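Written below as structure tokens is the structure these notes are about.
Every protein chain but one is kept in place in this view of the complex.
Every chain is named by a letter (A and B) in the order it is written, and numbering of its residues begins at 1.
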């Protein structure tokens, strides 16, 4: 593990982000005319032409792309036609809400999923193990929006305990977080369980006990740390699913975060906003995976020596 | 001589979906101080399970009955607290695949320190730990032990890993070492080194060793006594020279006859016909009867009791091979 290796990784990550941004740019430009969306279908031709001229939409797409890149480098991420202000401003305003939702969900997921998985693995084949796995199958096979609607029906419509939409109080947070946590924690529980089971059956666990460790000592010193290594990969996917789940959940509960903004901006062809959100998501995913890669090399000496050859 | 480890009528069965598979079916076994005893048999003979039972390393799906005695006192092998006090400082165990017997993400040093710390009354500092670890590694013939402490298992060869595992097990200076197929995964020349090392350890520390193996040749060169197991029972036991020179049980003789030998090429191998039965296929009679050339009616219905031959040789067979004919065929 050295600086050069990290630089190489960083360069690769940057390329990935660029590729994603480019793809989104091309797809959005080719799939519809923002002028029509903003001004409406019955706007007159001259107005549309003027709109296009103003935002450079009548130039060839590669020119638009280069312009976009040049602006981005200078920190100008474009203008939201729909909100009629800087796109970055619009996005940044929503960011804290999304981070709050993701943060609470993330912490809860890890706090529920991992201990449940460990417990199930340590009591392999017991009724608790089977029960945990049953719950977990149900958890991740239930689609987000179904669970969300079900919760709204139960807590908002029938019992009228929680607000069904919006944000502001902790009561607003309960249902969106619950909706997302159920599926994520279920996946974590399953994955943790199988990682633990694999490690528990390794011969070195037997060696650890043969040299005099109690069962729980061997688990703590040799099984838990080793099972954590494959789990770190899952955290990378986790960020991705949080984002994807966030889009659906935020729309469902009218949570004023990035996910909801993304959905409405795509519908309105608010190009600059979509572009920024996608870039943010891409950056966060690429960065997490970079971090995981580096951590993997650090945690598992076998990987480190394969890559850098010490 | 009082036995160090002794099992009396040890039974182990594994719980299956609906039934139980009896894997060890009444094993009487004992090992004295400073003795090397070989436990031979094919897969499914129950040799490893017998040892795991004595170490208290079987999981909760195993049903045990019978008695295990340590130093004359009964041992509750299914009590983890009680067994963990003995493991490492009274009896220790090494395994077949040395590479996977070590934690791949911890350094050799860390794993050795853990063992040393477990078995020392004082709280040794880092420098003291390193010194003791290096001394242990040197004892088991690891070259340049100072540099190995920082190495990870994948950076060492199989033979070196096995030496490290042995060093780890010696940390508590146990009185008995159980070696379960310690050389099976190793090359021929390295196998010879490890066997040599085990003998040296026995001589220098007066340790008892149980050598579990399928390799009769290894037993002949290493052990004082041998127990031959088949389908969960000891079918023959005794001093190595006696048993290999004049086997009385047809299974022992069959095993010996099925081995190719360097000193004669003309002799064609005489394999034991048939297959090793699965645990659920074994009935009341002698488990070897379906493959046995001497088997008669009684063999299928009754289990033969052990009987004494010459020089502490013990065998369980209704129709044993006579000493004269046994010697003649060797």
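Operating definition for what follows: a residue touches a chain if its C-beta (ideal position, glycine included) is under 8 Å from a C-beta of that chain, and two chains touch if they have at least 3 such contacts.
Here is the rule we go by: contacts and distances are computed from a predicted model.
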item	value
Protein name, per the UniProt record, of whichever chain is missing from view ("Lipoprotein", "Sarcosine oxidase subunit beta", "ABC transporter ATP-binding protein" or "Phosphoribosylformylglycinamidine synthase subunit PurQ")	"ABC transporter ATP-binding protein"
Omitted-chain contact residue, chosen from B:49, B:216, B:234 or B:299	B:216
Touching residue (missing chain; options B:18, B:43 or B:204)	B:43
Selected residue (touches chain absent from view) among B:15, B:82, B:259 or B:296	B:259
Sites on chain B contacted by the missing partner chain, in the whole complex	42-43, 143, 157, 159-160, 187-193, 195-196, 214-218, 220-221, 240-241, 244-245, 254-263, 265, 268-273, 275-276, 330
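The rule is short, and it goes like this: only the chains that are shown with their structure count from here on.
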item	value
Rounded Å distance, chain A centre to chain B centre (Cα mean)	53
Residues of chain A defined as touching chain B within the complex	202-204, 206-215, 221-222, 225-226, 229, 299-302, 305
Residues of chain B that touch chain A when the two form their complex	55, 57, 80-81, 84-85, 87-89, 92-95, 97, 100-106, 114-115, 118-119, 152, 154-155, 165, 168-169, 171-172
